[in-house]
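And now, chain A:
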Amino acid sequence: METSRKMLRFHWLDNFKPLTVFWSILLLVDIALVVAQRYFPEVLNTSDNFLFSANYGAIAIYLLVCGILMATSSFPLLMSFGIPRQKFYLNLIGTTVLLCAAMSLIQNIVVYVGYSVMQLSGITIEASITPFLLLWYCQWTFYLLDMFLFILLGTVFYRFGTLPGLITIAFYILVLNLVPDDLDFADNFELAASGLSNVTLSHLFLGITVVLIGIGWLLYRRAPVRTY
Partner candidate 1 sequence: MGVLSDDGRPIFQQIAEKIEDDIIEGRLPEETQVPSTNQFAAFYQINPATAAKGVNLLVDQGILYKKRGIGMFVASGAQTALVEKRKQQFFDQYIVVMLREAAKLGISPRQIADMIQKAETAN
Partner candidate 2 sequence: MNSILECSQIAKKFGRSEAIRNATTAFEEGAVHGLLGANGAGKTTLLHILSGLIYPSQGQVLYDGQQVHDNPAVTPNICLVKSDERSWADYKVKDLIKYCSLLLPYWDEKFAVELLRKFRLPGNKKYKHLSRGMQSMVGIVKGLASRAPLTLFDEPTLGLDADMRETFYELMISDCGERQRTMILSTHQIDESANLFQYITLLEQGVVTSHMDKDAFVEQAHYLQGDTSLLLALASDPRVLHEESLAGTTVLVWYGELENQVDLERRGIKIGPVPLQKLFVYLTRKGNLNSEEKYYGNFS
């Protein structure tokens, strides 16, 4: 629909500069890492497999912040342009899905290209690289959950204030602590994605995200826009 396209374009215009900066920095760091691994491997002291693992964390943090800002900043902004709440929310879901897909796609390409470059320049890669689509899917579901958790957090802050927001953070930390340690795979995406059992985990993430989307709608249905 006309308005949906315009809102997507809004999110694009709003985000492409910070995204460009983010990826430029990330790529520079990655190139530096590849060079370092080739010429000074002792300095890095890390296995080849996990060369790009810092990227995953960086992307997760970037998306988390993005999520909060969409809830606290884009919501009142778009509402002041006469967008009805359902359209805003559907568009938010769409934007999140696309953004996470794009980020994970770019990261995938970085990993694949990075490893090819490394192999070409003589560095030996120990383990096999996870299939492209599987890696993409695992990343995507993780980032989706990540972003949506923080969209909800931002919404709680915006709608209910600081104290409820902090309580939500405490709740998140509590739940995170309940998660078993061997699931700490933000560092080992590629490893995790190649193990079939962890694909189930990705499905689980998707399921939880859908639930969060439902909760989110309950919060947005009649959310008031602040008078300032």
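By our rule, contacts are C-beta pairs under 8 Å (C-beta built on N, C-alpha and C of every residue); 3 or more make two chains touch, one makes a residue touch a chain; residues count from 1.
Candidates were picked such that all candidates are chains of the complex that A comes from, given by their letters.
Note that this is a predicted model, so its numbers are computed, not measured.
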*asked:* For chain A in this complex, identify the touching candidate from 1 or 2.
replied: 2
_Residues of chain A that touch candidate 2 when the two form their complex_ = 3, 6-7, 9-10, 13, 73, 75-87, 222, 224-228
